[in-house]
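All protein chains but one are shown at their positions in the complex.
Read from first to last, the chains carry the letters A and B; within each, the first residue is number 1.
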Amino acid sequence: MAKMMVPLGPQHPALEEPESFNLLLDGERIAAATVALGYNHRGMEKACESRTYIQDIYLLERICGICSHSHSSSYVQAVETIAGIEIPKRASYLRTLIGELERVHSHLLWLGVAGHEIGFQTLFMSVWKDRELVMDILERLTGNRINYGMNTIGGVRRDIDLSESDEVLKALDLLEERTTYYIKVCTEEQSIIARLSGVGKLSKEEALRLGAVGPVLRASGVRHDVRRDDPYDAYPDLDFDVITDDHADVLGRTIVRVLEIMQSYKICRQVIRSMPEGPISVKVPTKIPVGEAFSRYEAPRGEDIHYVRSNGTDHPERVKVRAPTLANLASITNMIEGGYLADVPIVIAAIDPCFSCTDRMIRVQDSRSGQEKRFDWAGLRQYSIDWYKKQGVDLTQAKASRKD
Amino acid sequence: MALSLFKILIFPGFFFLSTLALVFEYLDRKLSARMQNRVGPPWYQPTADFIKLISKETVIPSEADHGIFKAIPIFALASTASAFLYIPIWGQQSLFPFDCDLLVVLYFLTVPTITFFLAGWFSSSLYAEIGSIRAMTQLFAYEVPMYMALLGPALLAGTWSVSGITAFYHIHPLLSLLNLPGFFVAIIAAQGKLERAPFDIPDAETEIVGGTFTEYSGRYLALFRMAIDCEMVVLAALISAIFFPALLPANPVLGMLAFLVKTVVVVFLLALIKTSFARFRIDQMITFCWKTLAPLSLLQILIDLIAKGVILS
Partner (left out) sequence: MIRMGKMVPYIMQMLVKKPNTTLYPSVKAHVEEHFRGALKFDQPKCIGCKICMKVCPSNAIEIERISETEKVYQAYVHMDRCIFCGQCVDSCPKKALENTENFELASTDKKSLKVAI
């Protein structure tokens, strides 16, 4: 058979979010692959500039549903650094608790999705059934199942009382039992091992060269975790292990993630037992002083970076988000080439892609001349007006904003 | 003549087969849902799906070959329905038994797989092409073990007719215990023939969208799905006729009940296998079938040859 160019996406049952992979197939093997991003670009960073700092918390939380607390915490840490304020200890412990529960939620979700990608519907259904336990606790603590709205600049918005912490501990016991069962299944079930082992190999040198982060990097044997290297919130006081694995393939990433869930249970129990008393937030002025800050956070998918620059008013001047999936995306073509078509969905799923997090501003380079073309806001607006003028539509007469 | 026509078309022919196909699809989906702690569809779901698909618009790609595209589903359904005529339902005789009808049934069951291959090939769509090649490759993997596993009991019974095999094991029920390896191989190969997990490689939704049926919609997809459901009934009936021959009372009503019980047990086993395993990759499936299933079916033939020798002497 001649080589075929098979598009995987942007719309495809294997991907939850749109992303375009063009695969050059030779029989069942992949000869070459290219990645195209940008389908989920929503102009979040631009929208941040026309809202106040507090409104931006809610906007940035909705970049992604599963790492929402990570984005909002990372942003709020950056703003608090610029303003030079220190949040109360109780607030940082609460943020850690919600962050770790979110990690549990995200990794359980990932395990179900991995089961779905390899065609194991039962694993998918039963893991997501257990995930409901975590979502119920999060709903009890924060008021919503996702997009928790827990953070505010200067601390957190809700406190936890004794009955809630008891419920959390009970649910954690139940979840720990279930997670131990899933660890057994993932490491012993032959049909899963046959699909996950030897697939999507990424050696240690390649992982470091391509800038992988999170469980992908830890599964290649590199001991790197922002919670250990650059601690924030309550992590300096807590005792936990950074999980690494030497398999350097999809099975390794699975093992790293399920063992990280077990570590999260340990951290949550420590946080609840040693939660200090005190206020949950401090008052912060609406106008943040001039400055810039750079904050890193260990989201479930890897290292999440937020950069905030303020100019003294109550609107930020620039917010930049570097999601972990963007760092992991470069390694996909490396992992797929030379493998089978049947492995492509699980390899893509193994980096835990969240393309909604990823699509921010990108640079477009003309491949023939090597020139970079960059639009600024005024230039983009003029380009779209000219384009529509060619179609016969005059946009300069359009009305301003909607009034419902 | 009129009675024969009635038997072929209505009972226990085509109409009975279709009804049983829809009932078994419901049973399979309900069982696998309950195994995953879900509720599952209501009893009228397969019928509703069929009616819905028939009433939908049919879209055929302009580059596909229209004639073959429309004719293939009919071939698939017709061959599975024809295979059903030679399998005993109640009692020991099928509708029109003749010598060597086991081979005819097996050939009739191979035709649907070839129609899946043709359907994908003539759809002029990338994903359908990949799916059709996978279907053909899968055919080479499970076909030989399945044939050998079904031929083992036939060797012992000394006849190539399904009705003859059933009659032989009805007289000597204990000898059917020798056929256990063959039963095991036949169940797994049936799962492969029906393209269900862990062997749903040609129809892998997460990899190649719809597989061979990507471009099919409306009536033609309804006929294909009906053909697949009928195939499940035919395979369940064939396996229960060859491997579970006991419980064949002469009374037609009790006989029908016994038939239903036996086939439902086979469907339960198929549903259990579907729920318990992840999907194989095509190279893993070929390795598994040739390294594990084929030797087991050879073992079955060996056991039956030795038993035949012992009985004859």
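The rule we apply is simple: a contact is a pair of C-beta atoms (placed from the backbone, for glycine too) under 8 Å apart; a residue touches a chain by one contact, two chains touch by 3 or more.
Since this is a predicted model, take the numbers as computed values, not measurements.
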item: Chains still shown that are in contact with the chain withheld from the display; value: A, B
item: Omitted-chain contact residue, chosen from A:E49, A:D136 or A:D386; value: A:D136
item: Which residue of A:P10, A:G65 or A:G149 touches the chain not shown here; value: A:G149
item: Option from A:A83, A:V134, A:V185 or A:V199 whose C-beta touches the chain left out; value: A:V185
item: Residue touching the undisplayed chain, where the options are B:Q93, B:S124, B:S217 or B:S276; value: B:S276
item: Residues from chain B at the interface with the omitted partner, ascending; value: 31, 33-40, 272, 275-277, 292
item: Chain A residues that touch the omitted chain in the full complex; value: 51-52, 54-55, 58-59, 62, 122-123, 126, 129, 136, 139-140, 143-144, 147, 149, 152, 157-158, 181, 184-185, 188-191, 404
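Following the convention adopted for this analysis, only the chains that are shown with their structure count from here on.
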item: Residue ranges of chain B touching chain A (in the complex, touch as defined); value: 35-38, 126-127, 129-130, 133, 197-198, 200-201, 204-209, 275-284
item: Complex interface listing, chain A residues touching chain B; value: 1, 4, 6-7, 12-14, 25, 28, 115-123, 125-126, 129, 189, 191-192, 194-195, 340-345
